[in-house]
Structure formats: structure tokens, C-alpha cells
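Let me begin by handing over the structure; questions about it come next.
One protein chain omitted, others in place.
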Amino acid sequence: MKRIIELNVNGVVHEVVVEPQRTLLEVLRETLGYTGTKKACDSGDCGACTVIIDGRAVLSCLTLAVEAQGKNIETIEGMATGDRLHPIQQAFLDKGAIQCGYCTPGLVLSAKALLDENPKPSREEVKKAIGGNLCRCTGYVKILDAIEAAGEQAN
Amino acid sequence: MPQYSVLGQRLPRVDGPVKATGKANYADDLVLPGMLYAKLKRSPHAHAKILSIDTSEAERLPGVRGIVVGADFGKFRYGLRPDTRDEYPMALDKARFVGEEVAAVAAIDEDIAQEAVELIKVEYEVLPAVTDPEAALREGAPQIHADKPGNISIHMHTEFGDVDAAFKDADYVREDRFYSQSVLHGFMEPNSLVASWEPPNRITVWASKQSPYFLYRNLANCFDVPLSNVRVVQPYIGGGYGGKNGSYALDFAAVMLSKKTGRPVKLTLTQEEVLTAQRRRHPMIVWLKTGVKKDGTLLACECRIIADGGAGTAIGPTTIANAFYFMNLPYVVPNVRFDGKRVYTNRPVSVAQRGNGIQQIRYAADVQIDMIAEDLGIDPVEIRRRNSAYTGYTTPNGMKVTSCGLQESIDEALKAVDWEKEFRSWPEKAEEPTGRIAKGVGIACNSFCSGVRLRGHNCCSAVIKVHEDGTVSLMTGSTDSGQGSETVLAMIVAEVLGTRIEDVVVPQTDSTVTPVDPGSFGSRVSSTAGNAVRIAAEDARRQLVAVAAELLEAKPEDIELRDRKVFVKGAPDKSMRFRDLARLTVAHGAGTTVIGSGSWGQEIDPVDFEKGIGNLAGSYTFGTQAAWVEVDTETGKVNVTRMVVAHDCGFALNPLAVEGQHEGSIGGGVGHTIYEHCVEDDGQTLSSNFTSYAMPTVGDMPEMISYSIETLDPVGAFGAKESGEGTQVSTIPAIVNAIHNAIGVWMTDLPITPEKVLKALDEQKAKDRVLSEVR
Partner (left out) sequence: MRLTKFEHLEPKSLVEACAILAEHGDKARIIAGGTDILVRMKQRLVEPQFVVDIKRIDGIAEIKSDGAELRIGALVALSDVQKSAAVREQAPALAEAAAAVGATQLQNMGTIGGNICLETRCWYYNQTYTWRQGREACLKAGGSICYMAKASKRCYALYSGDTAPALLALGARVRLVSASGERTIGLEELFVDDGKKPTILNPGELIAEVIVPVAANGQRSTYLKFRRREAIDFPIVGVAAALGEENGVCSKAAIAVTGVGSAPFVAKDSENALLGKKVSQETIAEAAEAAFKQAKPVSDMEVSPAYRKRLVRVLVKDALTKVAGLA
């Protein structure tokens, strides 16, 4: 049965008609056009679809859209302010943490959820926060550097 | 080192902002008006005759718009060479591996397409299957291709020097068997494309391809349309590593569905489909026999390999040839014999993956050289130095080393690891108690081809268009699947034209507009496409300089382009802005729009798939790696804690990108060595997702340190050679050698799972016990 729900994405409230079996990932990408959130495994294994809901990094491929009703959803599209990249995005760029870029949105959001809560994490804490985000291109070194640099900058 | 204003700098990538903000469009992000969604029906059997396909029920499902099956493509087959065309767009008479594509449906949404796929009824006659390459070679094994008796996909046998005599002369000969397992590419973005057929005979596809021109040719042949009517457009690519080179069933199916339905069609695989039925690295059994003098000088090598090719040949000839070509380099081996068989099995097709064929052989060879060193009581560094290739060296089969920084890379790596202090050979440590966590350090060297000379189309080309505000477009057919080539090529343009990297835009490859290019593989792009771009930029520069000379009343040879400005040598008062020059060029006299163009290819013999004679590539890279490991002797778990890379990349056009390539290679190499393998049963892949197929996570990665050795190669662009694959080659032996150094066992069967380590330790203990009883 279709339902009308309100999804608050990056501060913009969208009224959408969804069937309950739709995942948040599908609705973000296909209904609302937030294609920055990536679908890689679609089954919880890789972190590419990570978004932040009410301050926490979660997997949008394992979240039903109807359950995100009324919550604050942050996606990669909401990170930059106009043309100014968010410090985490800037650090990813400067440190060379992006290659193919497919894992990037998920990693940036995992990093944001971490740094919002813990602006000066240890390397081990960063590793734990992004342990569920697979990246095949970079070997992760520059990603760790970027997140640490962004954390330092925020302080 | 030459002084450049743009090259050699650690510049962030040009596509960074669009990727960091989620605005980069990958194939699956694209939507066209009226677009349909397609799904594939796959064979559940490893080997089965297709008796009938009944699509009637699926056709009746509301929302279904079109169905295709293998027969829609007639008898068209494709492959790298005329004699290796053994793949149909979709299974025709029989299915040869679990997951082979049998039919495809396009429908108004994905759910309906999936439902329809399930309504298609395929009647099979299941045939005996063979999934092990050694079994496939045996008499009486099921035959996979009627026209390829004995299941031989490729057989290469070749020999240089007098191998038998050299073995006789040798003081010491050692023979070992190594196994490299089935490894997946593991790109995060599943294969995907949007296809649109426009009547009467135009094809446009937006496809995730690292080498779009293979598809361009295959589509033209398959659908019998002129090449000018095949438009392959490049979206951003979410990783390839060799797994997005070729043309696949999904590509043909999507185009055919679009042709049948008159609507654009999107076909995106699920990650499960990718992991179970798409391409993978060649599993390889390597028997290696090496003869040396007492002092460790290599005299002869004999190598026999059996590569599991899966059900098709694809680019298989290159894999086997590569394995041969890299039997010797980075070392000098005067006498070599090679016998390589690529065997058909009822498994998904094996193709190139970062290190294509070279990785498997160099892992064996660079572990064996450590074995020999230990047997002869020679230091592992010493034996490598003694046998090192050098600038000017030509291998027995004719590969010419134009620059070689191997010795320097060894120096650099040893310095970084404080080798003198850190390393003691296993025999020296064997009697000491290690404690539960045994630590070890190991090294390995590598060599890799930088820009392979292909058969057929080989050169890269570039076109540069100068806009009237001084900005520049660079048209190239070389694609960036994440490795950063777009950035490096833009830097070359900026360097030659004296502008900035921000002034250069590299539009997506589009086969109707951008020059034909062989593709992003064989570590070609920076060196080969780099040269083409350099020549094109120089061409544009010449045209600009001619106009500048007239405007500034100077001699063309006195004109300098630097930092967005035009100068006259020796006349500081005469200068203008580059953008003004660009504007005046179109207006001056009759006016010209500056379009620079250039092509470049290695002027050497094409790869010889039969005998391996000649120079494979324009130049060769060399490198050394050191690995630290910690082995938990109670659980068997190996932790790679640190890795050092020192790599002769000729010249680091962009050191940030070079480091990224090394780190990614280490990531892939660590996965290959320790974590990854396809779990299969009767040809069906059980490791069908990223939880069961274990690619390393951040916590599994070592600390990494990388150094570039710059030898300024005379062939590659600005002296540059490859950096994208060589490092992955030596990651494996460096780790294996370090494990030996920690616990005294040689791990010759990849991946090195904790269980295998414990088993090896048990066997070692049992042996020690027997030995001590004998004593």
C-alpha cells in the first residue's frame, strides 16, 4: 500500500509517495534524484550508501524509506555550502583520498558523523568509524590522513 | 631533475570536487526520458545444453517491453583475435558457466523486469562440467568449446638460450610449485550502462568502461553499423582494475533491447552478479625451476604454467604472454624456457586484473629467489643486486631496458626499513624463541611494462582546442577509471602551454568525438597517452607562438609561455596575457582557431603471442618493496604491519597520484595475499557478496611509505613510466618472504589464510621432531 511520507533531506522536506518495501537508498536516488548516495552492494556489506540520520551514520540500503519519515537525513549533497566544500570534502581532495570516487560519499558521511561527535579522534577511532566502508582504489591511507586533517582543522 | 611549473607537483585531482560532492554521474545515475530497466536471466548450471527458451509468459507480464535471447545475435562471436573469438553476446547453444547470460528483459521498472526474468522458462540438458584446469586437460574431460579440442584456449611454448646446458652448468637447481588463487576485481561500482538505439542504425551507450573502444568495435561488428555511428560515452567510472576493459553480455543485451523496444535501456548489475558471473583474475599454477651459480647468479629458468581461463578466452593471450615476458625481469636470466597453457573450464571468464599474468609469475619467482638465497646462505638483498637488470640491458628475447632504477630502489627501500638492523635471516633466528607473535621482514623486487605495444591499433592520440579566453579542452580517448590520468594529462597540457591546470578541461571520452584509443590497461596511459598529449600541446603551442611572434614582433623561438603569460626572451617590456593571445589568435589576420593534435605509439615490435620475441613495451619500471609482518603462531593470523615501496616510475608527473597508485596496489596485493579467494562449489560461486568475499578493510591495511626513484626514461612522456601495477606485483612476494622470515615456512599456496599458516607450522614442528629424534 502506497503511503505519503515526508522526508527531510539536508533540511529540505520532500513529500513523497512510497511503497513500504522501498529502501531509503532507492527513494533518495530514484525518486528524489539524490544520486550522490551510491549503491554498491545493496546488502549492508560496503558502506557506499552511508547517510546520516539524526546524527548517526547508517546504511540507506538497509533502511526502509517509511522508517526515515520525520527524521533528519543528511546526504553528500548537503555537505558543501554553495561552492565551498565542507572541510572533510576539501581534505579528501587535498590529501588525495579520492580515486574512482565511488566510495567517497559514503566515507565522507561516515567521517562527518564521527567528527561531529568526536572532533579529534585517534587514528584507531577513525579506523573504527570507517571499518564498514570498503574502498578498493586507495588502500585507505590517504583517507585516514584526510579525516585526521579535517578533524584538526575543525578544532 | 628538470624544473617544471606544473608537472611534478602534488596537485589534487581535477575531478575531485565533482566526486567529493556526489555530483559525478556514474552510469547508474543516468536517467533518460522513457528509459526502460533491464535484467538478465542466467544459467544455474555450469555446463548445460539449452534445449528451449520459453519467454511467452514473461512477454505477457504487464510492463514488459522487450526480451532478447542469444539467438537474436545470430552466430556473432567476439574475442581479442580472430582465432580466439569464442564468446557469444549471450549463451546460444549451451551455457558454459554458472551465471552465463541466457536471456534479458526490459520493462518499465526494475521489479517488473526481475519478475519477468523469473517467468522465462529455460529447458536445459545438464552436461558434465569441469571446473579444475588440471582436470580439464585430462583425457576424457568434458569439452567446453567444440572447436577447441582438449580445452586449450591458449598454448605458448618458447625458449631462449641453451636452457639444458645452463642447468647442467648450474651449481644449484631448485624447483617449486606455486598457486595463485581466483581473485575478483572488487570494484565498488557494479557494471552498468544505458543504451540507446536510434533508427536506422545509430547506437549510443553510456557505459562504465575503462577501455571504451573495445565496446565501440564490438558493437559495430555485432550490430553491423559503421563505427562513426557507435557513440560510446564515458560516465565517471567506479573502479575497473582490468575488470571493465571488455564487452560483456550486459552491453550487447542492453543495446539489443533498445533496438527492439525503441526506448533507452539501463542495465545495472547487482554486486552479486558481478561477484559470481563477471570477470576475474586468472588462477594460476606455476612450476618454476631455476638454476644458479654458487654466488647466486641466475643461469636459467624454466617455467610451466596452467592458467584457469574460465569459459572464454577474452584477453587471455596477453595474460599468458605477459607471464612469459616477465619470467626474467627485474633480473638478468640468460636462458629461459616457458610453457604456458590457458585452459577452458566451466567457470566465469578470467581476464586481466592489475598485474595481468605478471603478478602470478613474479610472485613465484621473487619468492623462489629468496628460497635460493637461503639455501645458499646468501643475503636476499645481495642475490637481487647481483642479478639486477640495468639500463641498456636487453633480455634474451629482446626486451630493451631504456632506464632502470632497480639498484637505487633497493637502496631507498633498505634505508627506509633500516634493513641492516632489522633483518636477520631465518636460519640465524630459527633457534631463538619467538614468543607467540613472530615478527618478520621481507623484500621483493618487481618490474612491469610501461606501455605495451599492442597488435593492431596501438597509438594514443589527443586533440587540444584552445578557447578564446585562453582555456583549453583536451580530447582524449584514454579514460580515467580512478587512477588519476585525467589530472596528469591536464597537467601536461598546462605545462606545455604555460597555463594552469584549472584552465584545462578534459571532457568525457565520447567515441564519435574523442580520438580512438586502445584503452586504460597495460599501464599505458601516462606514458603513451601522455606523449600523445604532449605532442598535441606542442602543436597548439607552435600555432600560438607563431601568432605571438607576429604580435610581439619577435622571433618564434624567443617566445616563452609561462604562468598564463607570453614573454619574449631578453625583452622584459614585451609581454601579454595568454588569454589575450588566445583571443587575438582568432581575430588576427584571417584568424585561426588553435587546434593541436598528436599521436604517439611505441615504435617497437608488437607483442608476439606465439614466441615472445621482441620488445613488449616502450619501457619498463622497476621497484623494491619491503614488508613487515606479525604472525600469531597460535591462531595463524598474519598481520601486515608496514610496507615500504621504492619505485622507479621514471618521473613522478604528480607524486600525489603516484603514491595513491602504490597504496591502492598494496591494498589489492594484501587482499590477494592474505584475505581474498572465491569460494566455489561445482562452479557456483558461494562468496557472492562483500561479506563473504573478504576485501581488506581499513583495519587490515599496513602503514605505507612510498618513494619514487626518478630515472627520466627516454621513451615515456617527460621521462615517466608506469606506477599503477608494478607495486601490486611485488606486494605478494614481499609479504610471503616476510612470513618466512617470521616463522620459517614458505607459503606457496595463496591466499595465506590463518588455517594454512597453522598447518604449515604444525608440519614444521613435526619435521623438527623427526629430525631431533634422528639426531
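For reference, chains read A and B in written order, and residue numbers begin at 1 within each chain.
The working rule: contacts are C-beta pairs under 8 Å (C-beta built on N, C-alpha and C of every residue); 3 or more make two chains touch, one makes a residue touch a chain.
Just so it is clear, the structure is predicted and the values come from calculations on it, not from any experiment.
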| item | value |
| --- | --- |
| Neighbouring shown chains of the undisplayed chain, as defined at the top | A, B |
| Residue of B:E634, B:E703 or B:D768 in touch with the missing chain, whole complex considered | B:E634 |
| Absent-chain contact - pick from B:F160, B:F338 or B:Y675 | B:Y675 |
| Option touching the unshown chain, where A:R29, A:K95, A:K112 or A:K127 are the choices | A:K127 |
| Contact set of subunit B toward the excluded chain (per top definition) | 42, 44-45, 98, 110-111, 114, 270, 272, 276, 634-635, 637, 675, 679, 681, 684, 686, 688, 690-692, 694, 696-700, 753-755, 758 |
| Touch list for subunit A against the chain that is not drawn | 1, 3, 19-23, 26, 42-45, 47, 50, 56-59, 62-64, 66-67, 110, 127-134 |
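Just so it is clear, only the chains that are shown with their structure count from here on.
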| item | value |
| --- | --- |
| Distance between chain centroids, defined by C-alpha means - subunit A, subunit B (Å) | 29 |
| Contact set on subunit B toward subunit A in their complex | 10, 12-13, 15-17, 19-26, 28-29, 185-190, 236-241, 270-271, 481-484, 656-657, 659-660, 662-668, 689-691, 695, 697-699, 701, 703-704 |
| Subunit B partner contacts - residues on subunit A that touch it in the complex | 29, 34-46, 48, 75-77, 79-80, 85, 89-90, 92-94, 96, 98-105, 108, 127-128, 130-144 |
